[in-house]
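Complex shown without one protein chain; remaining protein chains in place.
Naming follows writing order (A, B and C), and every chain is counted from residue 1.
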Amino acid sequence: MPPPVVWMDGLVLSSIYILIASGLVLVFSIMGIVNFAHGQLYMLGAFLIYYMFARAGINYFVSLVITAVAIGVLGVAIERGLLRPLAPKGLLPPVVVTLGLIFLFEGIATLFFGPEKKAVPSAVPGVSSIGALTVSNEKLLVVAIAIAVMVGLYFLVSHTKMGLAMRASAQDPYTASLYGVSRGRILSLTMFIGCALAGIAAALMAPLYYVDPWIGLTPLIMALLAIVIGGLGSVLGAVVGGALLGFSGTFLIYYLGPWSELAAFVIVIAVLLFRPEGIFGRPKA
Amino acid sequence: MKKVIPPAVGLVLALCFPLVTTDPFILSLLIEAGVWAIAVMGFVAILRTGEFSLGQAAFMAIGGYASALVTINLGIPFWFGLVFAGIMAALVALALGVVVLRLGGIYFAIVTLVFGEIVRIVALNWQGLTRGATGLTPSAPGTIHIGSITIDFIASKVPFYYVIVLLVLVAAVVFWRADRSRLGRIFRSIASNETLAEHMGIHLMKYKVIIFVIAGFFTGIAGAFFCHFTLFMGPTTFDVWDSIMILIMGIVGGTSSVVLGPIIGALVLSAGGAYLTSALMVGMKPLVYGIIVIVVVVLLPGGLVDLGRYISRAPRISSLQGVKRHKKRGN
Amino acid sequence: MAMPILELRKLTKRFGNLMALREFDLDINQGELIGVIGPNGSGKTTLFNLISGYYRHFEGEIIYGGKRISGLRPDQIARKGIARVFQSYMLYEDTSVLENTTRCCYLRCETNSWQSFFNTSRYRKEEVNQRAEAEELLQPVGLAELRDSLAGKLPYGYCRLLGVAMALATNPTLLLLDEPMAGISHDEKGLVINLIKKLRDQGITVMLVEHDVKAVVDICPRLVVLDFGRKIADGRPEEVTTDRKVIEAYLGVEQG
Partner (left out) sequence: MKKKLMTISVVVLALAVLLMLPACAAPEPEVATLKVGCIMPFSGPASPWGDAIKPQMEVYAELINEDGGIEIGGETYQVEMFFADGEYSPEGGSRAAKELVYDKKVSFIVGYYGDGFPATAAVTNPEKVIFISKEHPDFDPLGKHPYTVIGTPVIEFVDTQILAFVEAHPGTTKVGDLESTLVEPMLAEEIAQAKSELEERGIGLVSQTHPVGITDFTTYLVKFDEEGVDLIYTWAATGYVAMMAKQSAEQGYDWYLCQAGTMLDPYEFAEMAGYEAAQGTMSDWPCPWALKKVEVSPELLEMAGRIADRYQEKYGEPMRYMGGFGYGLQHMSQLFAGLEKAGTLDPDQIMDTFKGGTFDTFLGEYTLSGEKTYGSPLVFGYPNCLSKLEGYEEVYASEHPILEIL
């Protein structure tokens, strides 16, 4: 049994993977494409937090909300300006555009924000002791906000009219449109929520770690792994996949060292071999 | 007969190029572009069946390691290493293809991307075999003596240049023939309507795996050639970014032709990219790449190879069409 | 009594709690022309999806020509001589009518991939022949004139006709026609009916799912009626159309 600190760490890591993966899955389930620039949106969100909270001294929670909204709006702009006009041309053009955006955003960040690592101070400095566990307040905050956001997302999707419209549109866009669900609005809304989740993840992570133009790749790959494990198109799958990766990551470091990185991929291969559609994916006929 | 003329002229020009200049810088750029062109041809050939792979660089890595390991440890000559690399990459493609090609669509793209990461991590951690991050240092092909002629791969880049021209030619002929033969018709059927193709008697997996393996074979050879050219093979020599670059070169070049598009894409982005690194501000390179990709996808969906068609106003075929969405099937 | 060419044994297909087809039994003889009718959602298309291999997980058995084919892939089933015309829009939309038909000649090929790759003279000859055969197939469905137009731009009726030509390109012994007459003009209907009769005369077994009961009654000597996934009647048209259960199913009479 690993010590409590390792559990806590797994929880922190899981929170971030879950936030990013579920944003990615949400967008996928409605639009049918994977936004490969999702990690770079996260990176831009981290820079936003740096400039607002660390540099301009705006209250952390205000910065967090602004970051989430700003990244969400950027996502909507991408969706309206690039992905939607390209959608009729098939699957590849929008995907290629999101791959192009990776380069574009990294280039912009390097040119305008600079390549050096930037630090964001802790929003809630200090350390708390809970029984045998000593943990920084920052990590507690991360977990608390992540859980709150995911619970909020759950209620939004399953208990509101908007969520119903989203689910309907995900299952059968054509029929949903017959019942008066505006596909355009649903697309924008989903993209907003999905990208805002990346923004929130960035805002939570920035004070824990550091910010530079290349921090987007690792979370993106982990999120992709999480959704492959959980099943494409299932938010619940993203949550389970993210948690599995987060906890297995930290536990295996504790027991195995560097091979833990490979262990994540072994999980993925095992899932692919025995249940190719993912744990919560819809099996094929 | 008419159709043979443009490629023949292109080949003659390529063969005569060292008469114009033997400048090692320019030749190196062209040699590397040739390597990428082969990999991109493989990517585009797979795209013909409607699947797009984001893990092609992993096959280059497998080929590179295969060749580096056998040439270093067993002292086998470069030429056999090249073939061995192709076979190894093809075998891995076979194993991977059988497992993941049935998933199709975006799922296939994600899994191949993940596969690329797996190869990198194994290469990094299997230090007994790959020496981890230190990497392997394969050597250049040995000097060849044919009568009084000596071909030295170290003193000049010209022999490398001719080898890559030959490899590109072989790959081009294979991919071109595959595209022109019944296989090509089958691939297009699958890409256009998988369910229909299957109901008309086409074994989807068989043909998807065939092209995936052929592409893997040549991509592996390209990777092996590259590592003997730069004399280094490490875990990051071919990584996720390279897989994405292969895709981007394919799209920018244009996927409506299996040969010309990849060659144009590789020349423009690989050789052009090297220029960008030397001439522009840091951070500008990814920015310019990003802009090129978006401009091409939005304004010129057929890629650069389509520019000629634009001008001649011939009917345009969007090369990006026909890639299916993730298949949803009832139970 | 001839051996049945197609035997369906207790076919059951569930979608979650919904039984799309339950314990369905049917024998079809060589050369028979059989119509399958039933209200919307009664399981007609599901039946075809099971026979053609589109759904591979279900209960029951399908025996074709004395061999079990249930569980096989669609391409294996097609290879055994079962061709299907889809109800929905199923074409290679991005290419010409002729190319659509040629692509479906795959099962007629005698040369292998290597011969095709090396462009041998046999392959080239076969290509020329196949093109001619494809053009020939377009004649009876009245699409010969339109052979160079883009399939995706065809009017709906023509799509159905093209679908029939494409299915015939696979040289079938059993043809599954899923509502070939839906949404087409009166003249075209005549074309289809003539075609079906011609096929029957050639000895091809035809299974016809159709919404238009009148047309089916006119041409099919035997009818099967489905309701809520169950076979409720099987027999000659005049028997079936007077069956009380069938009338209730169509009129939706409340029971009990």
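We adopt the following convention: a residue touches a chain if its C-beta (ideal position, glycine included) is under 8 Å from a C-beta of that chain, and two chains touch if they have at least 3 such contacts.
Values in this document were obtained by computation on a predicted structure and should not be read as measured data.
> Touch partners of the unshown chain, restricted to the chains that are shown, please.
A, B
> Would you indicate which residue among B:Arg102, B:Arg131 or B:Arg180 is in contact with the undisplayed chain?
That would be B:Arg131, which touches the missing chain.
> Out of B:Ala8, B:Ala95 or B:Ile154, which is the one that touches the chain we can't see?
Checking the options B:Ala8, B:Ala95 or B:Ile154, the one contacting the hidden chain is B:Ile154.
> Across the whole complex, list the residues on chain A that are touched by the chain not included here.
3, 5-6, 9, 12-13, 110, 115-119, 121-122, 125, 127, 134-136, 138-139, 208-210, 212, 214, 217-218, 250, 253-254, 257-258, 260-261
> So which bits of chain B touch the chain we can't see?
The missing chain touches chain B at positions 23-26, 28, 121, 124-125, 127, 131-135, 137, 140, 154-155, 230-232, 234, 236-237, 268, 272, 274-280, 282-283, 285, 288, 291-292, 295-296, 299-300, 304, 307, 310-311.
Just so it is clear, only the chains that are shown with their structure count from here on.
> Going by the average position of its CA atoms, which chain sits the greatest distance from chain B?
Between chain B and the rest, the longest centre separation is with C.
> Going by C-alpha centres, which chain would you call the most central?
Nearest to the common C-alpha centre lies chain B.
> Distance-wise, how many Å sit between the C-alpha centres of chain B and chain C, to the nearest whole number?
The answer is 42 Å.
> Using mean C-alpha positions as chain centres, tell me how far chain A is from chain C in Å, no decimals.
47
> Could you tell me the distance, in whole angstrom, between the mean C-alpha positions of chain A and chain B?
Centre-to-centre distance between chain A and chain B: 31 Å.
> Which chain C residues sit where two or more other chains touch them?
Where chain C meets two or more other chains at a single residue, that happens at 54-55, 57.
> In chain B, what residues contact two or more other chains?
If we look for residues of chain B contacting two or more partner chains, we find 321-322, 330-331.
> Would you mind writing out the residues of chain C in touch with chain B in their complex?
It comes out as residues 15-16, 52-55, 57, 73-76, 78-79, 83-84, 86, 90-95, 102-104, 106-107, 109, 111, 113, 116-119, 123, 166, 169-170.
> Quick one: which bits of chain B touch chain A in the complex? Just the residue numbers, please.
My answer: residues 47, 52, 99-100, 102-103, 105-107, 109-111, 113-114, 117-118, 121-122, 125, 240, 244, 247-248, 251, 281-294, 297-298, 301, 318, 320-331.
> Can you tell me which positions in chain A touch chain B when the two form their complex?
These residues of chain A touch chain B: 28, 32-34, 82, 85-86, 89-93, 95-97, 99-111, 115, 213, 217, 221, 224-225, 227-228, 232-233, 258-259, 261-262, 265, 268-269, 272-273, 276-277, 282-285.
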